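Of the protein chains in this complex, one is absent; all others appear in place.
Chain IDs A and B follow the sequence of writing; residue 1 opens each chain.
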Amino acid sequence: MFEMEIVLPAVLNGIATGAVYALVALGLTLIYGVLHIVNFAHGSLLMLALYGVYFLYTLLGIDPYVALPIMVPVMFALGYALQRSVIATASHGREDNILLVTLGLSIIIDNLALYLWSADTRTINPSYAFDTVDFGIAFIAVPKLVSFLGALLVTVLLWLLIQRTDLGKAIRAVARERHGARLVGIDVEHIFAMSFGIGIACVGAAACLLLPSYYAHPGVGESFVIVAFTIVVLGGMGSFVGALVGGIIIGLTESLGGLFLGENLGRIGIFVIFIAILLFRPAGLFGQRAT
Amino acid sequence: MKTKGALVIALLVALIPLPLLVHSDFWLHFAIMTLYFALLGQAWNLLGGYGGQRSFGHAAFFGTGAYAAAMLQLDFGISPWAGLVLAGLLGAAAGALVGALSFRYGLRGSYFALVTLAFAEVFRIVADSVPFTGAGVGLQIPLRQSAANFQFADKAGFYAVILALTVLATGLAWWIENSRFGAALVAVRENENAARALGIDIDRTKLGAILISGALSGLAGSFYVQYYLYIDPRIAYGVEVSVAALLVPLIGGTGTVLGPLVGALALRTLNEVSGGLTGGAPGLNLVLYGALLIVILAFLPDGLVSLVTRLRRRHA
Partner (left out) sequence: MSNPQSIVTRRRVLAGAGATAIATLGAPAILRAQAKTVKVGIIHPVTGGVSYSGTQGRAGAQMAVEDINAKGGIKSLGGATIEALLADAQSKVDVAVSEIEKYNEAGVSAVVGGYASFICLATTQAAAKHGIPYVVDVGTDDRIISAGLTNTFRFSPGYGVFVKAAVPALKEINASAGNAAKTAIIVHEDSAFGTGTANLLAKELPGIGIEVLEIIKHPTPTLDFNNIVLTIKAKKPDIVIPANYYNEYVILARTMQQQKVRPKGIYSVLGGGASQYKFVKEFPQAAQYIMDCNHWYDPKKPAALELKKRTEAKHLFYTYEVFLNYNAVMLLADAIERAGSTDRAKITEALAASSWGGHFMPYGPTKFENGQNTGARAVNLQVQDNDIKVILPPEFANAKPVFPMPA
């Protein structure tokens, strides 16, 4: 079972998948880093985005990758609106309530999807879906390769946005010291909403990259939310580098877990890591905040 | 508020003769399900409402009780009634495991919620993978109706059992409101540091709460198995159960004796009404629950029960 000829492809697969997970987690860690809220609806919004990409493909014939410039702004707007209108008002700013409000949102979104689109798994079949690139040691599916590259690109863009733009500066200011930021004239509520919006825009990008090798299903949100949280906690809440590294680690865990423990038991690796990090090192690999 | 507890129990006792008046299976099923969710909700309430430790993974305790009840009958031939008791004990044990780890490492708030969710998922994956629990196939209890076998041909039998269990859970909530342990628990909820300064053993108090909460959840699990005669990893340890456990008290009113009952009744009624309106498409009732949760959090954070006190205050 330890032959390189099966372990190496599994490793490569895991890294590619992990990069897309990282993309989802980046949005989540940004939201936590700035707003200090644990967005339980993150997975559900990814699920929604996956359906968006699915319908764009089946109804309008738009290829998932081509759909990026559509999905990203749409999801951004949705995120902005949700934070501004629902989350901020319903939780009255109380942190313990925010988790519950986002839980409520995830219940609504997941089940609205179930009601509208039923529980059948929706896959798309673009011509390149089962094409592979021969890397000598392994055949890697084309969609996986594209999603890996896409994830790296988005990470770079996000980093540039946060580090090199005025908006990014404002976001960093609010993240570090929101009252001070308010005092120097930054519209904190707007920055909150912008950050949430950017986080959800990342989710939109992730959906475009993910659908060709994955599927849309109302339950997808549930499974992704825990993966995303594991990565954020593993990497350290608020750390981009952490999210990327954490994502790849989790992708590898999932792939190798599935290979060695079977498809049923394989998923356990992720949760064991999650519990272990929460118990023994809640600040994560790169995080600075203590519990 | 404290005398209310006695009234609630009196109300439940008054419900005992219900099956004599109602012969419709449909209504009995409604009553049974309402009490069942009240039981589950009260279990969560003891830890999350009075204790302030809001778990997102109560399925871990429920499912352990359910599987225990099923496996003890199927593999060891133990009477399902003994299985009920053991389910409660094993549910408490699961609570002890989760609690010991989480509280020892000081997990609170969102972190506690997430770690309980992760535990429930671990249990689900294990149950899904090992032949011991029937893996993905699940476990089916053979149909053998008799009171001794905890399978009643007449729904009134199940009603009696769930009513008794709900009285037990409600009684425990009442006890918590009136006991030193309960006072300590609420103190821990309100301000851990102050509580510690008062000499309260934080970990022990929380552990006590999770033990009772786990036990009641395990009992609910055992009842489910006897009522539906089937259990599998998704039903036992899936997110649906955990969400139900917290929705009921949050909507009814956490930290109160009556809250989970009101919450269960409200949600079951909403369930039936929405079913009639939508003609059966899955999911809509949960959409309404989620919306109701947000509305409650926004406008009535102390739950439906607080409507009464608010109205009373206005007319005072």
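Just so it is clear, a contact is a pair of C-beta atoms (placed from the backbone, for glycine too) under 8 Å apart; a residue touches a chain by one contact, two chains touch by 3 or more.
Owing to the predicted nature of the structure, the values given are computational and were not obtained by experimental measurement.
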Contact list for the unshown chain, restricted to visible chains: A, B
Candidate in contact with the missing chain, chosen from B:Leu15, B:Ala135, B:Leu168 or B:Ala187: B:Ala135
For chain A, residues in touch with the removed chain: 1, 3, 5-6, 9-10, 13, 118-121, 123, 130-132, 139, 141, 213-215, 217, 255, 258-259, 262-264, 266
Residues belonging to chain B that touch the chain removed from view: 21-27, 29, 33, 37, 128, 135-138, 140, 142-143, 145, 153, 228-230, 232, 234-235, 240-241, 244, 267-268, 271-276, 278-282, 284-286, 289
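We adopt the following convention: only the chains that are shown with their structure count from here on.
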Geometric centre distance via CA averages, chain B-chain A, whole Å: 32
Residue ranges of chain A in contact with chain B within the complex: 38, 86, 89-92, 95-97, 99-101, 103-108, 110-115, 118-119, 218, 222, 226, 229-230, 233, 261-262, 264-265, 267-268, 271-272, 274-275, 278-280, 282, 291
Contacting residues of chain B [partner chain A, same complex]: 54, 56, 101-102, 105-111, 113-115, 117-119, 121-122, 125-126, 128-129, 135-136, 239, 243, 250, 278, 281-287, 289-291, 293-294, 297-298, 301
